[in-house]
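Excluded from the complex is one protein chain; the other protein chains are retained at their positions.
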Amino acid sequence: MLNIGVIGYGYWGPNITRNFSSTEGIRVSMVCDKRPGALRSVQRDFPSVEVTTNFEDVLSSPKIDVVAIVTPVSSHFELAKRALENGKHVFVEKPFTDTIEHAEILIELAKMKNLTIMVDHTFLFTGAVRTAKELIQKDVLGKIFYYDSTRVNLGLFQHDVNVVWDLAPHDFSIMDYILDEKPAALTANGIAHVNNMEDMAYVTIYFQSNLIAHFNVNWLSPVKVRTTLIGGEKKMLVWNDVNPDEKIKIYDKGVNVENRETLYNLLVSYRSGDMWAPKVDPTEALKLECRHFVECIEQNKTPINDGEAGLRVVRLLEACNESLKDRGKLVDLSGMHVMSA
Amino acid sequence: MLNIGVIGYGYWGPNITRNFSSTEGIRVSMVCDKRPGALRSVQRDFPSVEVTTNFEDVLSSPKIDVVAIVTPVSSHFELAKRALENGKHVFVEKPFTDTIEHAEILIELAKMKNLTIMVDHTFLFTGAVRTAKELIQKDVLGKIFYYDSTRVNLGLFQHDVNVVWDLAPHDFSIMDYILDEKPAALTANGIAHVNNMEDMAYVTIYFQSNLIAHFNVNWLSPVKVRTTLIGGEKKMLVWNDVNPDEKIKIYDKGVNVENRETLYNLLVSYRSGDMWAPKVDPTEALKLECRHFVECIEQNKTPINDGEAGLRVVRLLEACNESLKDRGKLVDLSGMHVMSA
Amino acid sequence: MLNIGVIGYGYWGPNITRNFSSTEGIRVSMVCDKRPGALRSVQRDFPSVEVTTNFEDVLSSPKIDVVAIVTPVSSHFELAKRALENGKHVFVEKPFTDTIEHAEILIELAKMKNLTIMVDHTFLFTGAVRTAKELIQKDVLGKIFYYDSTRVNLGLFQHDVNVVWDLAPHDFSIMDYILDEKPAALTANGIAHVNNMEDMAYVTIYFQSNLIAHFNVNWLSPVKVRTTLIGGEKKMLVWNDVNPDEKIKIYDKGVNVENRETLYNLLVSYRSGDMWAPKVDPTEALKLECRHFVECIEQNKTPINDGEAGLRVVRLLEACNESLKDRGKLVDLSGMHVMSA
Partner (left out) sequence: MLNIGVIGYGYWGPNITRNFSSTEGIRVSMVCDKRPGALRSVQRDFPSVEVTTNFEDVLSSPKIDVVAIVTPVSSHFELAKRALENGKHVFVEKPFTDTIEHAEILIELAKMKNLTIMVDHTFLFTGAVRTAKELIQKDVLGKIFYYDSTRVNLGLFQHDVNVVWDLAPHDFSIMDYILDEKPAALTANGIAHVNNMEDMAYVTIYFQSNLIAHFNVNWLSPVKVRTTLIGGEKKMLVWNDVNPDEKIKIYDKGVNVENRETLYNLLVSYRSGDMWAPKVDPTEALKLECRHFVECIEQNKTPINDGEAGLRVVRLLEACNESLKDRGKLVDLSGMHVMSA
């Protein structure tokens, strides 16, 4: 039985705590937050869990095997480093770290100590992403032409990062998981309205082939839009995450480009072929992710969302900031998958 | 009573002919197309209209007051120039011309001869765009922060232009009509999959203020997506053109940024405030556009979609091509609204 | 070449005229309406068509082979009877007649004179209904358990009939066409709000087997709802006619009733299995119907929407009125498919 300590009990901490609490093979032993009010919530909902306002209590406790770091990104590196140094496995919120260098140090450290790092790329465990991955692996879509994602909602919090670092880690990690190809270059355009941090941005990623990816992230919308189009030579997949009923739709092309009359009819139609919406598993993603983490530790396996996956996302995020500073300057990514070490 | 001759009877020509036929003050006298089959359709549907395979018959006919040019863009300049030289008003398909220079010559020519040019930016006459324009003019949305458009469908025709020149004229002309500010710089990224012409592209337009516009145009989708988000300081407008029932929705922000609990609740909500969907006038846009054209000629008024409007769109299109060639190079537009003459 | 005369040029008359005008093998020769304004519209849109305010001109003209009766139901019988007596084929608006007896007389008369009657059950020719019919014939749904239709919109006209006679003919004719079984008994409940005619009603039809059909018709809704659920032992078909994109959806059951856990999960899911939306032919229904009519006359074939089909609908309508009068009294229909003659 593993014992986990959770550092940070803000918006996401309670979900992490609840899910690890109901995962076989692991027990939440301690929760740390600086705010006494947060700890009172812990005590009410999880009476058997120890609480503390000092994260050192978690990091140094001999009974703790695993540390979950559910704090702002600027603190991830220090907390994760201390945890790994103390021989503890690490579950850390996305984005993994605030710099590429920090990510590389943590990966190296975990490797040396044979510890497991999992970066909380929760979406990889949703039924929708698992279905999309499976369909693409089975070549249902054919050669992939584009990956086009829109993630838009209201984000009015006091952020320590811009909208790209807040929202794009979701989409970058999903793209990284679903597509086989590796990014070659990137360009990002964005703007700040409320303070000096970008609150909306558009990112285009070029690949070696003629695959292209695009990301639209935006904090200034009172309504949620969460749509990803994945266009293939044979079919297109549309993932609409705010549709409770039909999250994944697969559209046939259904047209014969040789036939002129067909093409004319097409212009006034809404779609050209059949559509198919596979039933998507509604199991809570975080629940499956917690299980995967425990399983990886127990069986010494590499998580699908390990430190390397986290690093690949951080590389894209850093490149975005570089491009944003110069209004869409093209940033080369060709060296990004070689570990610096 | 004006007499109009229509050159080009392909996909859009029959709509043009039908709508001018039922417009007061104008009569379709002649239709020209090189394909005899097209002319047989004209004779069946409009028995009283003269037909010809030679566009010179239209351009030189003394009874013709107005020429509608419904042909590929590469032929617009020559046909329009000849028509204007012969003293005829010109209704021309979008995009206006294939180069900035050509547009400027036509504008100058029309000015000298006191003739009217209308560029067929049909969408300006839809109920949706008129409603959006009106709401923005009444300051319902507050200061505009962004204009974000997606226009995606299957486009398998043998095109003589790329996807930007095919689809973006719609959106550029709408943005030009709706927003008061003028573009300052532009960047475009895109890629070609099927032949050497871009079949999908992403365009970002910067303005002097912190307004930003973005355009997602794509020919490789078996399903139509036609969505425009216009985000303002006070409210957001969502225009979904494939929704027959709720084309325009206005979302309130509805949140108090001071209240921490409200903000937390927000993360699990789909939207933050009330939504309102005004009834949009379903009158056919082309019908209103034809009426506006006749009215402008009769009363010597400037159309909202005159040659200048067409030129502003062509400037953006040229800049897109320049940026596309260099993977998102920033193209300065600051001089674009000064007529070269 | 057949010559058709159209009597009645109100809301639907122009559509009838336009569609017969573009149908091979038939020509619109005459249009009759009592209102001179309506006839001016005819002359503008169809300059070669003769107009008259006297329906006798149509009924007695020797050059007319076919009469289209596009008038209120109360006049159908007299006009159709006169047309048939004069040796003309009849195309008549739904519902066929105002009484069963009238329908039977017309059918008998047409039979004697070897003339064709077509009742304008336009929906039978929509892509959606043809797709549904085909899927059911191929046994995709399995044994049919229920047919459940909702047709709701604003209907504020001065009607000479109640909402059942206005809206239910669409659904009764579709059900009659799609299902193989014959109705056994019927019950109808409804109420009048604005005047003394029912403006909303609920009709349940029992069959010999445990198939059941239900119809919800309502004039008091500012938004259109047009949904039909057809539930089978294997799958369910949902036809949403106001959805431009996904008119027909087929839902798999996708559950194993033996598995308790599956069933529990089901309660919080939106659906239990895959969904499939076949592409539906967008060709205008009325166009296909006109073609079918001409073909039936030319080849002496029986239309799918002949007088008998019209009569079966009128029998249901009469039974509805009988049941409505007595708040849902069960009306036996077992004798309804035996011709009274």
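Structure notes:
Read from first to last, the chains carry the letters A, B and C; within each, the first residue is number 1.
Criterion: contacts are C-beta pairs under 8 Å (C-beta built on N, C-alpha and C of every residue); 3 or more make two chains touch, one makes a residue touch a chain.
Keep in mind that what you see is a predicted model, and the values were worked out from it rather than measured.
Contact with the chain that does not appear here is found for just one residue of C:H89, C:H121, C:R271 or C:H292, C:R271. Touch with the chain that is not drawn comes from one residue among A:D139, A:D245 or A:D332, which is A:D245. Across C:S22, C:S221 or C:N321, the residue that sits in touch with the chain not pictured is C:S221.
Although one chain is hidden here, its contacts on chain C can still be listed: residues 11, 145-146, 148, 150, 152, 154, 156-157, 185, 187, 189-193, 200, 202, 204, 206, 210, 212, 214, 216, 218, 220-225, 229, 231, 235-236, 238, 242, 249, 251-255, 257, 263-264, 266-267, 269-273, 275, 327-328, 330. Within the entire complex, the positions of chain A that touch the omitted partner chain are 22, 44-45, 47-48, 223-224, 242, 244-245.
Although one chain is not displayed, its contacts with chain B can still be listed: residues 244-246, 252, 254, 265, 268-279, 282.
The criterion applied here is as follows: only the chains that are shown with their structure count from here on.
For the pair chain B and chain C, the distance between mean C-alpha positions equals 40 Å. Chain A and chain C have Cα centroids separated by 53 Å. Looking at chain A, one finds that residues 252, 254, 269-273, 275 touch two or more other chains.
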